[in-house]
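With one protein chain held back, the other chains of the complex are shown just where they sit.
Presenting chain A:
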Amino acid sequence: MSRLRAEHLYKVFGRRADQAVAQLEAGTDRDELRAQGATAAVIDASFEVEEGHIFVVMGLSGSGKSTLLRMLNGLLEPTSGRVLFDGDDLTALRPRELRQVRANKISMVFQHFALFPHRSVLENAAYGLEVQGVPRGERERRATEALELAGLKGWERSWPDELSGGMQQRVGLARALATDADLLLMDESFSALDPLIRRDMQDQLLQLQKSLRKTIVFITHDLNEAMRLGDRIAVMRDGRIVQTGTAEDILLRPATDYVASFIQDVDRSRVLTAGAIMRDGKVDAAALTDGDGRARPATVTTETPLAELFTPFATSGHALVVTDGSGTPVGVVDRERLLAALAEEPRVESYAQGGTGSGVCARA
């Protein structure tokens, strides 16, 4: 049972929004609508997010991903469609009830941190609790805990303008965590950070997620980030979700040319693993041995990224044996397969169906 489900969400800005939805359903083009003065930001978006998963929505700017996110907590009211959270239809709630949900169950982390400059770090982290009406003592205790989780122990009395960007976003994260909301909406939360810090933050998020197991919707325009973080990834273009799937699905089986061109720049050698490209089946170890039996084939695990296969290949001319976590051989990778996987034009037919969710090295 999924915790969050979006059903046929539409968001149209401008005049006659309702009519526009009907037109879109009938197949009218987005550009035609724009000529009428209506802008369709999100068109027929449906997806589900499992408890404890990170669901990444990826798309270029203007693709409607931020609009989609804001419909999930009601900051924007969908023109049509429903948002179900734990089975409750958020779109049917009255403003006051909706605010209750936002205060208690859903929190949000912003691209530019959105810290209140007139509040100290602690006061910022405690903001959500303050809105909930939690007494001062308790909210400061919980905010301090959240800050500690976010790695900001000792900075409680500082002011936002004294912190670096990364630290500020940690405050933003702590603010979101402090309310104990189950659903975390993250709107390009790491996009404004330097690459190194961004990577740290991604690591920290994954680290936290291991213990907290929140349900997270993460917006990004960075495919690498999406691949690293996402349990599932939705790719958006021009307001529509063009493909939803695991990182591997996206990478190996792009649904459209758009997705395919999008993933061109991804460093496949780091994203794909041996398990994703191996030839399945029982391995005839002898067949891989030299005639004299001296040269044992090298073994790698299914989790090993392709980038780490080059060294073994360089020392032995033979294929590599892929073992699972217990050391049992589960497949073989030869040079041909490796090169094909790295080739620019992925040919869908050439891969085996063996890829699983763990085919991405994100968990490494």
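The rule we apply is simple: a contact is a pair of C-beta atoms (placed from the backbone, for glycine too) under 8 Å apart; a residue touches a chain by one contact, two chains touch by 3 or more; residues count from 1.
Here is the rule we go by: contacts and distances are computed from a predicted model.
UniProt lists the omitted chain of the complex under the protein name "ABC transporter permease/substrate binding protein" (options: "ABC transporter permease/substrate binding protein", "Aldehyde dehydrogenase family protein", "NADH-quinone oxidoreductase subunit J" or "Tricarboxylate transport membrane protein TctA"). Across the entire complex, the residue among A:Gln23, A:Asn73 or A:Gln209 in touch with the chain not shown is A:Asn73. When the whole complex is considered, the residue among A:Gln23, A:Thr179 or A:Asn224 that touches the unshown chain is A:Thr179.
Touching the missing chain, out of A:His53, A:Arg102 or A:Lys214, is residue A:Arg102. Although one chain is not displayed, chain A still touches it through residues 73, 75, 96, 99-104, 106-108, 110-112, 114, 116-119, 127-128, 130-132, 159, 161, 175, 179, 185.
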